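The complex appears here without one of its protein chains, the remainder shown in place.
And now, subunit A:
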Amino acid sequence: MLKILTKDFAETQRIAQLLARLLQPNDVILLKGDLGVGKTTFTKGLARGLGINHRIKSPTFDIVNEYHQGRMPLYHLDVYRLEETGGSDLGLEEYFNGRGVSVIEWPQFILDDLPATFLLIKILRPTTVIDDSRREIDLLAVGNHYRQQQTKFINLLKKEFPTLTYSLVTDPN
């Protein structure tokens, strides 16, 4: 697992923007974190990195927002509203097998409907200080494809953000 510490929302977005360079069609990113921690902020960075100049708004209500303006489509999913129903009737696999990148907020609500491999990104508040915009970003790659991506991402980070604080932790299990 890769642990990154960012100093503010702008840096969180730049990290996401950098990650976007490595993304390929069919990639699935699970984005976990508490309400208001910055999941949509992170997605905005990814979108910018994909060359999407459209405004990225919260998909909570509509569940999926699609953006087709970048080098590949971005499917921004937020399954917050599916906590009690799951996602089995929604045909979400069409997004995961689509031509773009799927970013899924609150993936824990649709565990049965997720693909077997993915990049899991957790965003955490490292302190309890109010209004502190520092974040810990944990990346956990599941499956070969995503592990390779993570290795490439670490190399990119070294090159583009030499002063950034990050560490590699042995993956649980």
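FYI, contacts are C-beta pairs under 8 Å (C-beta built on N, C-alpha and C of every residue); 3 or more make two chains touch, one makes a residue touch a chain; residues count from 1.
The working rule: contacts and distances are computed from a predicted model.
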{"item": "Protein name, per the UniProt record, of whichever chain is missing from view (\"cytochrome-c oxidase\", \"tRNA N6-adenosine threonylcarbamoyltransferase\", \"NAD(P)-dependent iron-only hydrogenase catalytic subunit\" or \"Cation:proton antiporter\")", "value": "\"tRNA N6-adenosine threonylcarbamoyltransferase\""}
{"item": "Contact partner of the left-out chain, one of A:64, A:124 or A:164", "value": "A:64"}
{"item": "Among A:17, A:40, A:102 or A:149, residue touching the chain not depicted", "value": "A:40"}
{"item": "For subunit A, the residues touching the chain missing from this view", "value": "34-36, 40, 55, 57-58, 60-67, 80-85, 89-91, 128, 130-131"}
